[in-house]
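The structure that follows is given in the form of C-alpha coordinates.
With one protein chain withheld, the remaining protein chains of the complex are depicted in position.
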Amino acid sequence: MPGPPDRAGLIQQKKAWQFWNRSCRPEGDMFSGLNRIIFCVSRRIAGAVLWLVLAAFACSPAYAQDGGQMRPVADMFQPLSRPAEMIHSSSMLVLAITAGIFVVVTTLLVYVVWKFRRKGPEDDLKEPPQIYGSTHIELAWTVVPILITFVLILVTSRTIGEIQNRKMPENAVQIRLVGHQWWWEVHYPKEGIVTANEIHVPLSRRDGAGERPTELILESADVIHSFWVPQLAGKTDLIPNRKNRTWIEPFATGTFFGNCAEYCGTQHANMLLRVIVEEPEAYERWVQKMKAPVPVPQAELAAQGHKAFYANSCVNCHKVDGTNARGVFGPDLTKLMTRQTIGAGVAPLTPETLHAWVRNPQTLKTGCLMPDMKLLDSEVDSITAYLLTLK
Amino acid sequence: MTAAPAQSLEWKMPSTRKVAVISLILTESALFTIFLVAYLFYMGRSLNPPYPSQVLTFPLFATIALLSSSFTIVFSEMALHRGNRLAFHFWWALTIALGAYFLWFTGTEWKHLIFTEHLTLATNVFGTTFYSLVGLHASHVIIGLFLLTLILVLSLLGKIPADHTEHIEMISWYWHFVDVIWIVVVTVVYIISIRY
Partner (left out) sequence: MNHETLDDNFQIPPPERIGAERGSLTRIVQEMVFTVDHKTLGLMYIASGLLFFVVSGLMAVMIRIQLAVPRNHFLDPDVFNRLFTMHGTAMVFLVGMPIIFGFANYLIPLMIGARDMAFPRLNAFGFWVFFFSGLLLYFSYLGAPGLYAAGSAPDVGWFAYSPLTAKAFSRGHSTDYWTLSLLLGGIGSIATSINIIVTTLCLRCKGMILGRLPLFVWMFLVVAFLVIIAMPPLSACQIMLILDRYCGAHFFDTQAGGSAVLWQHFFWIFGHPEVYILILPGFAVASEVIPVFSRKPIFGYPVMVAASVMIGFISLGVWAHHMFTVGMTSIGNTFFAISTLLVAIPTGIKIFNWIGTMYGGKLRFELPMLFCLAFLFQFLIAGLTGVMLAIAPFDWQLSDSYFVVAHFHYVLIGGLLFTIFAGLYYWYPKALGKMPDFKLGLWHFILFTVGFHITFFPQHISGFLGMPRRIYTYDAGRGWDLWNLISTIGVFFQVIGILFFVFNLIYSYVKGKKAGDDPWDAWSLEWATTSPPPSYNFETIPEVRSRRPLWDLKHPDDPDWKYE
(Lines give C-alpha, C1' and ligand atoms only; values in the text may rest on other atoms or scores of the structure.)
Protein backbone atom coordinates (compact mmCIF):
# COMPACT_ATOMS: atom_id res chain seq x y z
CA MET A 1 0.00 0.00 0.00
CA PRO A 2 1.73 3.18 -1.11
CA GLY A 3 2.07 5.79 1.54
CA PRO A 4 0.11 6.25 4.71
CA PRO A 5 -3.64 6.68 4.48
CA ASP A 6 -3.91 10.10 5.93
CA ARG A 7 -7.51 11.07 5.38
CA ALA A 8 -10.68 10.34 7.24
CA GLY A 9 -11.90 6.94 8.33
CA LEU A 10 -13.83 6.07 5.20
CA ILE A 11 -10.75 6.23 3.05
CA GLN A 12 -8.94 3.93 5.39
CA GLN A 13 -11.77 1.52 5.05
CA LYS A 14 -11.49 1.62 1.33
CA LYS A 15 -7.80 0.92 1.52
CA ALA A 16 -8.45 -1.96 3.83
CA TRP A 17 -10.83 -3.30 1.28
CA GLN A 18 -8.25 -2.97 -1.47
CA PHE A 19 -5.74 -4.69 0.67
CA TRP A 20 -8.17 -7.45 1.21
CA ASN A 21 -8.50 -7.98 -2.52
CA ARG A 22 -4.80 -7.99 -3.02
CA SER A 23 -4.00 -10.39 -0.28
CA CYS A 24 -6.17 -12.98 -1.91
CA ARG A 25 -4.10 -13.12 -5.01
CA PRO A 26 -1.93 -16.19 -5.11
CA GLU A 27 1.41 -14.55 -4.54
CA GLY A 28 3.59 -17.62 -4.93
CA ASP A 29 2.85 -19.15 -1.56
CA MET A 30 3.32 -22.78 -0.83
CA PHE A 31 -0.31 -23.54 -0.27
CA SER A 32 -2.37 -25.86 -2.36
CA GLY A 33 -4.84 -24.72 -4.96
CA LEU A 34 -7.73 -25.98 -2.89
CA ASN A 35 -6.77 -23.84 0.02
CA ARG A 36 -6.39 -20.84 -2.23
CA ILE A 37 -9.77 -21.37 -3.83
CA ILE A 38 -11.46 -21.63 -0.49
CA PHE A 39 -9.67 -18.51 0.59
CA CYS A 40 -10.66 -16.53 -2.46
CA VAL A 41 -14.25 -17.63 -2.71
CA SER A 42 -14.88 -16.85 0.90
CA ARG A 43 -13.46 -13.40 0.42
CA ARG A 44 -16.62 -12.42 -1.46
CA ILE A 45 -18.68 -13.21 1.58
CA ALA A 46 -16.03 -11.63 3.71
CA GLY A 47 -16.33 -8.49 1.67
CA ALA A 48 -19.97 -8.09 2.48
CA VAL A 49 -19.38 -8.62 6.16
CA LEU A 50 -16.40 -6.33 6.12
CA TRP A 51 -18.54 -3.53 4.83
CA LEU A 52 -21.19 -4.19 7.41
CA VAL A 53 -18.77 -4.23 10.29
CA LEU A 54 -16.84 -1.23 9.12
CA ALA A 55 -19.99 0.71 8.41
CA ALA A 56 -21.01 0.06 11.98
CA PHE A 57 -17.66 1.30 13.15
CA ALA A 58 -17.81 4.38 10.99
CA CYS A 59 -20.77 5.50 13.06
CA SER A 60 -18.66 5.51 16.18
CA PRO A 61 -17.42 8.95 17.18
CA ALA A 62 -13.88 7.70 17.16
CA TYR A 63 -13.85 8.15 13.42
CA ALA A 64 -14.69 11.78 13.51
CA GLN A 65 -11.08 12.69 13.92
CA ASP A 66 -8.41 12.98 11.33
CA GLY A 67 -6.40 9.90 10.49
CA GLY A 68 -3.22 11.98 10.65
CA GLN A 69 -0.33 11.69 13.00
CA MET A 70 -1.95 10.63 16.27
CA ARG A 71 -3.66 7.30 16.06
CA PRO A 72 -5.35 6.88 19.42
CA VAL A 73 -8.04 4.54 18.13
CA ALA A 74 -6.25 1.24 18.08
CA ASP A 75 -8.68 -0.47 15.75
CA MET A 76 -7.54 -3.94 14.83
CA PHE A 77 -9.62 -3.75 11.66
CA GLN A 78 -7.47 -0.93 10.34
CA PRO A 79 -4.11 -2.64 10.37
CA LEU A 80 -1.19 -0.56 9.16
CA SER A 81 1.62 -3.04 9.54
CA ARG A 82 2.36 -6.40 8.03
CA PRO A 83 1.60 -8.91 10.79
CA ALA A 84 -1.53 -7.00 11.74
CA GLU A 85 -2.63 -7.06 8.12
CA MET A 86 -2.07 -10.80 7.90
CA ILE A 87 -4.12 -11.34 11.02
CA HIS A 88 -6.70 -8.99 9.68
CA SER A 89 -7.16 -10.82 6.41
CA SER A 90 -7.63 -14.21 8.02
CA SER A 91 -9.87 -12.77 10.70
CA MET A 92 -12.12 -11.28 8.04
CA LEU A 93 -12.56 -14.74 6.63
CA VAL A 94 -13.36 -16.11 10.06
CA LEU A 95 -15.79 -13.28 10.67
CA ALA A 96 -17.49 -14.05 7.39
CA ILE A 97 -17.81 -17.74 8.15
CA THR A 98 -19.10 -17.20 11.65
CA ALA A 99 -21.47 -14.51 10.47
CA GLY A 100 -22.77 -16.95 7.89
CA ILE A 101 -23.34 -19.62 10.51
CA PHE A 102 -24.99 -17.06 12.73
CA VAL A 103 -27.41 -15.97 10.05
CA VAL A 104 -28.31 -19.52 9.05
CA VAL A 105 -28.80 -20.84 12.56
CA THR A 106 -30.67 -17.79 13.79
CA THR A 107 -32.99 -17.90 10.82
CA LEU A 108 -33.65 -21.54 11.47
CA LEU A 109 -34.25 -20.87 15.12
CA VAL A 110 -36.62 -17.98 14.54
CA TYR A 111 -38.47 -19.90 11.86
CA VAL A 112 -38.95 -22.96 14.03
CA VAL A 113 -40.00 -20.95 17.05
CA TRP A 114 -42.49 -18.98 15.02
CA LYS A 115 -43.85 -21.81 12.93
CA PHE A 116 -44.37 -24.30 15.73
CA ARG A 117 -45.58 -21.99 18.46
CA ARG A 118 -48.65 -23.01 20.37
CA LYS A 119 -51.48 -21.31 18.53
CA GLY A 120 -54.26 -21.66 21.03
CA PRO A 121 -55.88 -23.91 23.59
CA GLU A 122 -56.90 -26.34 20.88
CA ASP A 123 -53.22 -27.21 20.53
CA ASP A 124 -53.20 -28.69 24.00
CA LEU A 125 -55.72 -31.35 23.12
CA LYS A 126 -53.41 -33.48 21.09
CA GLU A 127 -49.68 -34.09 21.34
CA PRO A 128 -47.68 -33.47 18.17
CA PRO A 129 -46.15 -36.46 16.39
CA GLN A 130 -43.38 -37.92 18.50
CA ILE A 131 -40.13 -38.04 16.56
CA TYR A 132 -37.07 -39.54 18.14
CA GLY A 133 -34.37 -38.63 15.65
CA SER A 134 -33.15 -39.13 12.15
CA THR A 135 -29.79 -40.52 11.22
CA HIS A 136 -29.68 -38.73 7.90
CA ILE A 137 -30.41 -35.31 9.23
CA GLU A 138 -28.04 -35.74 12.13
CA LEU A 139 -25.32 -36.91 9.80
CA ALA A 140 -25.85 -33.83 7.67
CA TRP A 141 -25.45 -31.44 10.53
CA THR A 142 -22.36 -33.22 11.68
CA VAL A 143 -20.64 -33.27 8.32
CA VAL A 144 -21.21 -29.64 7.41
CA PRO A 145 -19.59 -28.29 10.61
CA ILE A 146 -16.73 -30.72 10.08
CA LEU A 147 -16.10 -29.24 6.66
CA ILE A 148 -16.28 -25.69 7.98
CA THR A 149 -13.92 -26.57 10.79
CA PHE A 150 -11.53 -27.97 8.22
CA VAL A 151 -11.48 -24.67 6.38
CA LEU A 152 -10.88 -22.80 9.60
CA ILE A 153 -8.02 -25.10 10.46
CA LEU A 154 -6.35 -24.45 7.11
CA VAL A 155 -6.63 -20.71 7.48
CA THR A 156 -5.31 -20.79 11.01
CA SER A 157 -2.30 -22.94 10.42
CA ARG A 158 -1.37 -20.97 7.35
CA THR A 159 -1.46 -17.63 9.12
CA ILE A 160 0.30 -18.89 12.22
CA GLY A 161 3.13 -20.19 10.10
CA GLU A 162 3.45 -17.06 8.01
CA ILE A 163 3.65 -14.79 11.01
CA GLN A 164 5.71 -16.86 13.39
CA ASN A 165 8.23 -18.16 10.89
CA ARG A 166 9.00 -14.85 9.25
CA LYS A 167 12.76 -14.38 8.88
CA MET A 168 14.05 -10.94 9.76
CA PRO A 169 16.20 -9.29 7.08
CA GLU A 170 19.70 -7.98 7.86
CA ASN A 171 18.66 -4.36 8.09
CA ALA A 172 15.83 -4.98 10.52
CA VAL A 173 15.72 -2.66 13.49
CA GLN A 174 16.19 -4.53 16.71
CA ILE A 175 14.60 -3.51 19.97
CA ARG A 176 14.77 -5.11 23.37
CA LEU A 177 11.63 -4.32 25.29
CA VAL A 178 11.66 -5.03 29.01
CA GLY A 179 8.44 -4.83 30.96
CA HIS A 180 8.41 -3.33 34.43
CA GLN A 181 5.61 -2.70 36.85
CA TRP A 182 4.24 -0.32 35.20
CA TRP A 183 6.45 1.03 32.47
CA TRP A 184 8.42 -0.15 29.47
CA GLU A 185 12.16 -0.16 29.19
CA VAL A 186 13.27 0.22 25.57
CA HIS A 187 16.72 -0.76 24.31
CA TYR A 188 18.19 -0.43 20.87
CA PRO A 189 21.14 -2.79 21.22
CA LYS A 190 22.63 -1.99 17.82
CA GLU A 191 22.44 1.77 18.35
CA GLY A 192 23.09 1.73 22.08
CA ILE A 193 20.01 3.78 22.86
CA VAL A 194 17.96 3.35 26.01
CA THR A 195 14.63 5.02 26.55
CA ALA A 196 11.22 4.27 28.02
CA ASN A 197 7.56 3.94 27.14
CA GLU A 198 7.97 5.06 23.54
CA ILE A 199 9.39 3.23 20.60
CA HIS A 200 10.59 4.91 17.44
CA VAL A 201 10.75 2.81 14.33
CA PRO A 202 11.25 3.58 10.65
CA LEU A 203 8.53 3.24 8.06
CA SER A 204 8.76 0.16 5.93
CA ARG A 205 7.83 -0.04 2.26
CA ARG A 206 6.18 -2.88 0.50
CA ASP A 207 8.72 -2.99 -2.31
CA GLY A 208 11.69 -5.20 -1.49
CA ALA A 209 14.31 -2.46 -1.17
CA GLY A 210 12.51 -0.21 1.27
CA GLU A 211 11.40 -3.12 3.45
CA ARG A 212 12.54 -2.57 6.99
CA PRO A 213 10.72 -4.47 9.69
CA THR A 214 11.45 -4.14 13.39
CA GLU A 215 12.15 -7.10 15.57
CA LEU A 216 11.17 -6.94 19.21
CA ILE A 217 12.78 -9.05 21.87
CA LEU A 218 10.45 -9.18 24.83
CA GLU A 219 11.56 -9.70 28.40
CA SER A 220 10.30 -8.82 31.81
CA ALA A 221 11.93 -7.62 34.98
CA ASP A 222 9.16 -8.64 37.34
CA VAL A 223 5.75 -10.06 36.38
CA ILE A 224 4.11 -10.89 33.08
CA HIS A 225 3.18 -8.04 30.76
CA SER A 226 2.01 -8.09 27.20
CA PHE A 227 2.99 -6.03 24.19
CA TRP A 228 -0.05 -4.95 22.20
CA VAL A 229 -0.30 -2.27 19.58
CA PRO A 230 -3.34 -3.47 17.66
CA GLN A 231 -2.72 -1.64 14.41
CA LEU A 232 0.83 -2.97 14.21
CA ALA A 233 0.73 -6.54 15.51
CA GLY A 234 -1.12 -8.95 17.72
CA LYS A 235 0.05 -9.28 21.27
CA THR A 236 2.96 -11.23 22.69
CA ASP A 237 3.69 -11.56 26.37
CA LEU A 238 6.74 -10.29 28.21
CA ILE A 239 7.56 -13.05 30.62
CA PRO A 240 10.26 -13.07 33.29
CA ASN A 241 12.99 -15.64 32.75
CA ARG A 242 12.02 -16.10 29.14
CA LYS A 243 12.75 -14.38 25.84
CA ASN A 244 9.87 -13.87 23.46
CA ARG A 245 10.01 -12.40 20.01
CA THR A 246 7.64 -10.57 17.79
CA TRP A 247 7.93 -8.18 14.90
CA ILE A 248 6.19 -5.25 13.33
CA GLU A 249 6.45 -3.73 9.91
CA PRO A 250 4.48 -0.50 9.73
CA PHE A 251 3.40 0.94 6.42
CA ALA A 252 2.12 4.25 7.73
CA THR A 253 3.66 6.97 9.79
CA GLY A 254 2.15 8.33 12.95
CA THR A 255 1.95 7.66 16.65
CA PHE A 256 0.32 4.31 17.37
CA PHE A 257 -1.25 3.62 20.73
CA GLY A 258 -0.90 0.39 22.62
CA ASN A 259 -1.42 -0.99 26.08
CA CYS A 260 0.04 -3.57 28.35
CA ALA A 261 -2.42 -6.36 27.80
CA GLU A 262 -1.66 -8.73 30.63
CA TYR A 263 -2.83 -7.83 34.09
CA CYS A 264 0.31 -6.91 36.01
CA GLY A 265 -0.88 -5.27 39.20
CA THR A 266 -2.17 -1.98 40.50
CA GLN A 267 -1.35 0.29 37.58
CA HIS A 268 -1.83 -2.15 34.74
CA ALA A 269 -4.30 0.35 33.29
CA ASN A 270 -1.64 3.03 33.01
CA MET A 271 1.04 0.97 31.35
CA LEU A 272 0.61 2.52 27.94
CA LEU A 273 2.95 2.27 25.06
CA ARG A 274 3.41 4.43 22.01
CA VAL A 275 5.04 3.44 18.78
CA ILE A 276 6.14 6.34 16.66
CA VAL A 277 6.61 5.42 13.05
CA GLU A 278 8.66 7.90 11.05
CA GLU A 279 10.04 8.28 7.56
CA PRO A 280 13.48 6.63 7.47
CA GLU A 281 15.26 10.00 7.44
CA ALA A 282 13.33 11.28 10.43
CA TYR A 283 14.06 8.03 12.22
CA GLU A 284 17.79 8.44 11.56
CA ARG A 285 17.64 11.98 12.90
CA TRP A 286 15.98 10.66 16.03
CA VAL A 287 18.69 8.05 16.46
CA GLN A 288 21.40 10.67 16.14
CA LYS A 289 19.66 12.89 18.64
CA MET A 290 19.33 10.09 21.14
CA LYS A 291 23.02 9.29 20.81
CA ALA A 292 24.19 12.87 21.35
CA PRO A 293 25.41 13.52 24.91
CA VAL A 294 23.28 15.66 27.20
CA PRO A 295 24.91 18.96 28.06
CA VAL A 296 25.46 19.89 31.69
CA PRO A 297 22.83 22.52 32.49
CA GLN A 298 24.02 26.11 32.54
CA ALA A 299 20.97 28.09 33.67
CA GLU A 300 21.01 28.73 37.36
CA LEU A 301 17.84 26.98 38.43
CA ALA A 302 18.61 23.95 36.33
CA ALA A 303 22.14 23.77 37.70
CA GLN A 304 20.71 23.80 41.20
CA GLY A 305 18.32 21.13 40.20
CA HIS A 306 21.21 19.12 38.82
CA LYS A 307 22.81 19.18 42.25
CA ALA A 308 19.57 18.45 44.05
CA PHE A 309 18.94 15.50 41.75
CA TYR A 310 22.22 13.95 42.78
CA ALA A 311 21.82 14.89 46.39
CA ASN A 312 18.56 13.06 46.59
CA SER A 313 18.19 9.38 46.05
CA CYS A 314 16.83 9.78 42.53
CA VAL A 315 20.13 8.39 41.31
CA ASN A 316 19.45 5.06 42.99
CA CYS A 317 16.65 4.36 40.61
CA HIS A 318 17.29 6.48 37.55
CA LYS A 319 20.00 6.72 35.01
CA VAL A 320 21.28 9.77 33.17
CA ASP A 321 24.06 9.02 30.74
CA GLY A 322 27.35 10.72 31.37
CA THR A 323 26.63 11.26 35.06
CA ASN A 324 26.83 9.00 38.04
CA ALA A 325 23.10 8.47 38.11
CA ARG A 326 23.09 4.79 37.28
CA GLY A 327 19.95 3.38 38.83
CA VAL A 328 18.04 0.85 36.78
CA PHE A 329 14.89 0.44 38.84
CA GLY A 330 13.14 3.35 37.17
CA PRO A 331 13.08 4.62 33.59
CA ASP A 332 16.23 6.00 32.02
CA LEU A 333 15.93 9.78 32.18
CA THR A 334 18.80 10.65 29.83
CA LYS A 335 16.53 11.90 27.06
CA LEU A 336 13.42 12.34 29.12
CA MET A 337 12.19 15.36 27.22
CA THR A 338 12.11 13.52 23.90
CA ARG A 339 9.05 11.64 25.11
CA GLN A 340 5.43 12.58 24.56
CA THR A 341 4.12 11.27 27.88
CA ILE A 342 5.14 10.82 31.45
CA GLY A 343 4.60 7.80 33.68
CA ALA A 344 3.94 5.38 30.82
CA GLY A 345 1.10 7.42 29.44
CA VAL A 346 -0.75 8.69 32.52
CA ALA A 347 -0.34 12.24 31.27
CA PRO A 348 1.26 14.18 28.44
CA LEU A 349 4.77 15.29 29.28
CA THR A 350 4.63 19.03 29.93
CA PRO A 351 6.52 21.23 32.40
CA GLU A 352 3.39 21.20 34.57
CA THR A 353 2.91 17.46 34.68
CA LEU A 354 6.63 16.96 35.20
CA HIS A 355 6.49 19.36 38.12
CA ALA A 356 3.54 17.52 39.58
CA TRP A 357 5.31 14.21 39.10
CA VAL A 358 8.46 15.32 40.85
CA ARG A 359 6.41 16.74 43.68
CA ASN A 360 4.55 13.52 44.20
CA PRO A 361 4.18 10.87 41.52
CA GLN A 362 1.48 9.16 43.59
CA THR A 363 -1.01 11.88 42.81
CA LEU A 364 -0.66 11.26 39.10
CA LYS A 365 -0.25 7.50 39.20
CA THR A 366 -1.52 6.05 42.45
CA GLY A 367 0.46 3.07 43.60
CA CYS A 368 3.29 3.43 41.10
CA LEU A 369 6.65 2.24 42.29
CA MET A 370 8.25 5.66 42.47
CA PRO A 371 7.70 6.90 46.01
CA ASP A 372 6.76 10.39 47.03
CA MET A 373 10.24 11.86 47.53
CA LYS A 374 8.97 14.52 49.94
CA LEU A 375 11.09 17.20 48.31
CA LEU A 376 11.11 20.81 49.36
CA ASP A 377 9.23 23.18 47.07
CA SER A 378 12.47 24.76 45.95
CA GLU A 379 13.89 21.35 45.14
CA VAL A 380 10.84 20.43 43.16
CA ASP A 381 11.21 23.57 41.09
CA SER A 382 14.88 23.18 40.47
CA ILE A 383 14.81 19.46 39.77
CA THR A 384 12.00 20.02 37.31
CA ALA A 385 14.05 22.72 35.65
CA TYR A 386 16.95 20.31 35.44
CA LEU A 387 14.85 17.49 34.03
CA LEU A 388 13.52 19.88 31.39
CA THR A 389 17.03 20.18 30.01
CA LEU A 390 17.31 16.45 29.39
CA LYS A 391 16.67 16.34 25.66
CA MET B 1 -44.02 -49.25 35.73
CA THR B 2 -47.39 -49.87 34.18
CA ALA B 3 -48.84 -52.81 32.42
CA ALA B 4 -45.86 -53.11 30.18
CA PRO B 5 -44.29 -56.51 29.58
CA ALA B 6 -42.43 -57.67 32.63
CA GLN B 7 -38.73 -57.09 32.57
CA SER B 8 -37.00 -60.35 32.90
CA LEU B 9 -33.53 -59.08 33.55
CA GLU B 10 -32.11 -59.26 37.00
CA TRP B 11 -31.57 -55.68 38.23
CA LYS B 12 -28.09 -55.45 39.64
CA MET B 13 -26.10 -52.28 40.11
CA PRO B 14 -22.36 -52.00 40.69
CA SER B 15 -21.23 -51.65 44.27
CA THR B 16 -21.15 -48.05 45.49
CA ARG B 17 -17.88 -48.54 47.30
CA LYS B 18 -16.11 -49.88 44.28
CA VAL B 19 -17.24 -47.06 42.05
CA ALA B 20 -16.30 -44.56 44.72
CA VAL B 21 -12.83 -45.96 45.18
CA ILE B 22 -12.23 -46.09 41.45
CA SER B 23 -13.27 -42.45 41.18
CA LEU B 24 -11.01 -41.58 44.07
CA ILE B 25 -8.11 -43.32 42.40
CA LEU B 26 -8.85 -41.48 39.17
CA THR B 27 -8.81 -38.13 40.88
CA GLU B 28 -5.66 -38.94 42.82
CA SER B 29 -3.95 -40.00 39.62
CA ALA B 30 -4.73 -36.60 38.16
CA LEU B 31 -3.14 -34.99 41.20
CA PHE B 32 0.00 -37.09 40.90
CA THR B 33 0.21 -36.41 37.19
CA ILE B 34 0.57 -32.70 37.80
CA PHE B 35 3.35 -33.14 40.33
CA LEU B 36 5.06 -35.60 37.99
CA VAL B 37 4.82 -33.16 35.13
CA ALA B 38 6.30 -30.45 37.33
CA TYR B 39 9.19 -32.77 38.19
CA LEU B 40 9.82 -33.69 34.58
CA PHE B 41 9.52 -30.08 33.49
CA TYR B 42 12.18 -28.91 35.93
CA MET B 43 14.48 -31.85 35.35
CA GLY B 44 17.93 -30.48 34.61
CA ARG B 45 16.89 -26.89 35.19
CA SER B 46 18.34 -26.32 38.64
CA LEU B 47 20.58 -23.30 38.72
CA ASN B 48 22.70 -24.56 41.60
CA PRO B 49 23.72 -27.93 43.07
CA PRO B 50 23.01 -30.44 44.44
CA TYR B 51 21.74 -32.18 41.34
CA PRO B 52 19.97 -35.53 41.25
CA SER B 53 23.02 -37.34 39.92
CA GLN B 54 25.05 -36.20 42.91
CA VAL B 55 22.70 -37.11 45.70
CA LEU B 56 20.22 -39.75 44.66
CA THR B 57 20.78 -43.47 44.93
CA PHE B 58 18.32 -46.04 43.78
CA PRO B 59 16.14 -47.09 46.75
CA LEU B 60 16.38 -50.79 46.01
CA PHE B 61 15.24 -52.26 49.31
CA ALA B 62 12.47 -49.77 49.83
CA THR B 63 11.14 -50.46 46.36
CA ILE B 64 11.30 -54.20 46.88
CA ALA B 65 9.54 -53.79 50.20
CA LEU B 66 6.75 -51.67 48.81
CA LEU B 67 6.24 -53.83 45.75
CA SER B 68 6.19 -57.04 47.73
CA SER B 69 3.64 -55.52 50.08
CA SER B 70 1.26 -55.60 47.15
CA PHE B 71 1.66 -59.34 47.07
CA THR B 72 1.36 -59.84 50.79
CA ILE B 73 -1.90 -57.91 50.82
CA VAL B 74 -3.22 -60.20 48.09
CA PHE B 75 -2.22 -63.25 50.11
CA SER B 76 -3.95 -61.71 53.05
CA GLU B 77 -7.16 -61.25 51.13
CA MET B 78 -6.99 -64.79 49.81
CA ALA B 79 -6.64 -66.03 53.34
CA LEU B 80 -9.65 -64.02 54.34
CA HIS B 81 -11.73 -65.55 51.60
CA ARG B 82 -10.66 -69.00 52.68
CA GLY B 83 -11.79 -68.01 56.14
CA ASN B 84 -8.35 -68.36 57.62
CA ARG B 85 -8.24 -65.48 60.05
CA LEU B 86 -4.79 -66.25 61.36
CA ALA B 87 -3.16 -66.20 57.94
CA PHE B 88 -5.11 -63.06 57.16
CA HIS B 89 -3.72 -61.33 60.20
CA PHE B 90 -0.22 -62.55 59.47
CA TRP B 91 -0.07 -61.33 55.89
CA TRP B 92 -1.85 -58.13 56.77
CA ALA B 93 0.64 -57.35 59.51
CA LEU B 94 3.47 -58.16 57.15
CA THR B 95 2.03 -55.66 54.67
CA ILE B 96 2.04 -53.03 57.37
CA ALA B 97 5.59 -53.87 58.30
CA LEU B 98 6.76 -53.57 54.70
CA GLY B 99 4.98 -50.26 54.31
CA ALA B 100 6.47 -49.01 57.53
CA TYR B 101 9.93 -50.06 56.36
CA PHE B 102 9.38 -48.06 53.20
CA LEU B 103 8.38 -45.03 55.19
CA TRP B 104 11.34 -45.40 57.50
CA PHE B 105 13.57 -45.57 54.48
CA THR B 106 12.12 -42.36 53.06
CA GLY B 107 12.69 -40.75 56.44
CA THR B 108 16.35 -41.67 56.55
CA GLU B 109 16.83 -40.71 52.93
CA TRP B 110 15.37 -37.28 53.57
CA LYS B 111 17.42 -36.88 56.71
CA HIS B 112 20.53 -37.63 54.73
CA LEU B 113 19.54 -35.26 51.94
CA ILE B 114 18.69 -32.44 54.29
CA PHE B 115 21.51 -32.62 56.78
CA THR B 116 24.34 -34.06 54.75
CA GLU B 117 23.63 -32.89 51.23
CA HIS B 118 21.89 -29.67 52.26
CA LEU B 119 19.09 -30.18 49.84
CA THR B 120 15.80 -28.68 50.98
CA LEU B 121 12.61 -27.58 49.37
CA ALA B 122 14.13 -24.14 48.98
CA THR B 123 17.55 -25.10 47.63
CA ASN B 124 16.71 -25.31 43.95
CA VAL B 125 13.95 -26.46 41.64
CA PHE B 126 15.15 -30.04 42.01
CA GLY B 127 14.63 -29.85 45.75
CA THR B 128 11.26 -28.22 45.26
CA THR B 129 9.92 -30.81 42.88
CA PHE B 130 11.63 -33.79 44.50
CA TYR B 131 10.29 -33.26 47.99
CA SER B 132 6.84 -32.37 46.81
CA LEU B 133 6.52 -35.41 44.57
CA VAL B 134 8.08 -37.97 46.87
CA GLY B 135 6.39 -36.32 49.82
CA LEU B 136 3.01 -36.52 48.16
CA HIS B 137 3.55 -40.21 47.63
CA ALA B 138 4.80 -40.70 51.17
CA SER B 139 1.72 -38.97 52.51
CA HIS B 140 -0.37 -41.51 50.65
CA VAL B 141 1.68 -44.32 52.18
CA ILE B 142 0.95 -42.82 55.57
CA ILE B 143 -2.78 -42.71 54.90
CA GLY B 144 -2.60 -46.28 53.61
CA LEU B 145 -0.73 -47.46 56.67
CA PHE B 146 -3.25 -45.77 58.90
CA LEU B 147 -6.12 -47.56 57.19
CA LEU B 148 -4.29 -50.88 57.22
CA THR B 149 -3.57 -50.59 60.91
CA LEU B 150 -7.14 -49.62 61.63
CA ILE B 151 -8.39 -52.75 59.91
CA LEU B 152 -5.88 -54.91 61.72
CA VAL B 153 -6.88 -53.56 65.09
CA LEU B 154 -10.59 -53.87 64.36
CA SER B 155 -10.16 -57.36 63.07
CA LEU B 156 -8.13 -58.43 66.07
CA LEU B 157 -10.84 -57.03 68.28
CA GLY B 158 -13.28 -59.12 66.31
CA LYS B 159 -15.20 -56.13 65.00
CA ILE B 160 -15.13 -57.24 61.39
CA PRO B 161 -17.77 -59.80 60.52
CA ALA B 162 -16.86 -62.44 58.01
CA ASP B 163 -19.27 -61.23 55.33
CA HIS B 164 -18.12 -57.66 55.62
CA THR B 165 -15.01 -57.84 53.52
CA GLU B 166 -15.60 -55.21 50.92
CA HIS B 167 -13.95 -52.54 53.04
CA ILE B 168 -10.88 -54.66 53.14
CA GLU B 169 -10.89 -55.19 49.43
CA MET B 170 -11.19 -51.45 48.87
CA ILE B 171 -8.26 -50.72 51.11
CA SER B 172 -6.18 -53.19 49.24
CA TRP B 173 -7.12 -51.51 45.96
CA TYR B 174 -5.94 -48.26 47.40
CA TRP B 175 -2.72 -49.89 48.53
CA HIS B 176 -2.12 -51.27 45.05
CA PHE B 177 -2.66 -47.79 43.70
CA VAL B 178 -0.05 -46.37 46.06
CA ASP B 179 2.27 -49.07 44.79
CA VAL B 180 1.70 -48.33 41.15
CA ILE B 181 2.33 -44.67 41.77
CA TRP B 182 5.61 -45.59 43.37
CA ILE B 183 6.64 -47.50 40.27
CA VAL B 184 6.06 -44.38 38.21
CA VAL B 185 7.76 -42.11 40.74
CA VAL B 186 10.76 -44.36 41.08
CA THR B 187 11.13 -44.57 37.32
CA VAL B 188 10.97 -40.84 36.87
CA VAL B 189 12.97 -39.76 39.89
CA TYR B 190 15.54 -42.45 40.42
CA ILE B 191 16.00 -43.81 36.91
CA ILE B 192 15.31 -41.03 34.44
CA SER B 193 16.27 -37.91 36.33
CA ILE B 194 19.37 -39.43 37.89
CA ARG B 195 21.17 -38.60 34.68
CA TYR B 196 20.94 -34.87 35.36
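Chains: A and B, in written order; residue numbering restarts at 1 for each.
One rule holds for everything that comes next: contacts are C-beta pairs under 8 Å (C-beta built on N, C-alpha and C of every residue); 3 or more make two chains touch, one makes a residue touch a chain.
Please read all numbers here as calculations on a predicted model, not as lab measurements.
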**Message:** Across the whole complex, list the residues on chain B that are touched by the chain not included here.
**Reply:** 1-4, 7, 11, 13-16, 19-20, 23-24, 26-28, 30-31, 33-35, 38, 41-42, 45-47, 120-122, 124-125, 127-129, 132
**Fill in**
Hidden partner sits against chain A at residues 56-57, 60-63, 65, 72-77, 84, 86-87, 90-91, 94-95, 98, 101-102, 105-106, 108-109, 112-113, 116-119, 123-124, 127-134, 137-138, 141-142, 145-146, 149, 152-153, 155-157, 159-161, 163-165, 181, 218, 222-224, 226, 228, 230, 233-237, 239-242, 244-245, 257-270, 345, 366-367
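Just so we're on the same page, only the chains that are shown with their structure count from here on.
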**Asked** How many angstrom between the C-alpha centroids of chain B and chain A?
**Response** 52
